[in-house]
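Left out: one protein chain. Kept in place: all the others.
Right after this comes subunit A.
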Amino acid sequence: MPYLGSEDVVKELKKALCNPHVQADRLRYRNVIQRVIRHMTQGLDMSGVFMEMVKASATVDIVQKKLVYLYMCTYAPLKPDLALLAINTLCKDCSDPNPMVRGLALRSMCSLRMPGVQEYIQQPILNGLRDKASYVRRVAVLGCAKMHNLHGDSEVDGALVNELYSLLRDQDPIVVVNCLRSLEEILKQEGGVVINKPIAHHLLNRMPKLDQWGQAEVLNFLLRYQPRSEEELFDILNLLDSFLKSSSPGVVMGATKLFLILAKKFPHVQTDVLVQVKGPLLAACSSESRELCFAALCHVRQILHSLPGHFSSHYKKFFCSYSEPHYIKLQKVEVLCELVNDENVQQVLEELRGYCTDVSADFAQAAIFAIGGIARTYTDQCVQILTELLGLRQEHITT
């Protein structure tokens, strides 16, 4: 209702929320609260109905609870004194028999970014860490990090850190990854979570059970582990081999990075890895998602810096398509410029020449600069092409 000012909307919703008939009818109540949320997301200031929303949180309808808690987390920093009134309900919900409600309440409580909440959330978090349901444990683990960040520069609680380290052996894979993340944040001053030999091996053994996000993160954490012996190093590399063929590009790149860093002393292993990763990278370069394509092209350029001849045989993949966005075309032209060699220089130059008369002036200029770049090594052909272009007498080309 665009013609109503936000004051009127707030008043109207306040009235609706206080109305006992509305409160009695579950569906109507939920609808009113949904309207509050909708206005909130559109940017209207709905903090006037805070009291009524607090009262609405005492309900058995989970959907309504979620909406109310979402509202409270948004406005708690603005109205800290009112938010404290909601703590009661939240604490009660943290011991609800339904694990979903427990998880929800714990997560909302930890997300209330307001001073004074610390003393109330310590105990629920500790209870949550030992909860039977894995959903609640996941929330509690991240809650430790949230709590720590709220305090700012307070001391690190040693007992809590130990508890988190022991939770690294939890059976739920998401709890394990959350522990790593949480420890990383809590121990930031000391350089983050410590990955020693038993932890590294434990993580490597759990890797197949994790989903792609967990795998990518664990691969990142493993970067800081130094294997003690060459044997151990090659053991780890063998284990990681399968991840290079994963269907998720994030995991493949994470594994590649780990390989390259671990095998610093073995250049032939590094080259091997780059050969293996050629396939997935080229597939990503022709992916449907343009953004993924762009990221892959940047990586290809990076690799070409260290291994210039690497993609030369696949130069055809980097020919620009008519419908691609300009940023992808520009990257492809740069890549073509760098993978030129004796065999493909003729075709590449032909292709670039075609681009020089393209509709888009920027792209045409980029193609001309690319030809100029290649000219340093293959002067004759390039000069011939450039003179032809000059003959066309088009302004943006000749300059």
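In the analysis below, contacts are C-beta pairs under 8 Å (C-beta built on N, C-alpha and C of every residue); 3 or more make two chains touch, one makes a residue touch a chain; residues count from 1.
Here is the rule we use: contacts and distances are computed from a predicted model.
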For this session: Leaving aside the chains on screen, match the unshown one to its UniProt name from "Metaxin-2", "AP-4 complex subunit mu-1", "BMS1 ribosome biogenesis factor" or "adenine phosphoribosyltransferase".
Result: "AP-4 complex subunit mu-1"
For this session: Give the residue, chosen from A:Y120, A:F234, A:F266 or A:F319, that touches the chain omitted from the document.
Result: A:F319
For this session: Specify the residue from the set A:L129, A:A364 or A:I385 that touches the hidden chain.
Result: A:A364
For this session: For the chain that's not shown, point to the residue among A:V63, A:V156 or A:V194 touching it.
Result: A:V63
Problem set entry | In subunit A, positions touching the absent partner | 34, 37-38, 41, 43, 62-63, 66-67, 70, 77, 100, 107, 113, 135, 138-139, 142, 145-146, 174, 177-178, 181, 211-213, 216, 220, 245-250, 252-254, 257, 279, 283-284, 286, 288-292, 294-295, 298, 316-317, 319, 321-324, 326-327, 330-331, 351, 354, 357-362, 364, 366, 391-396
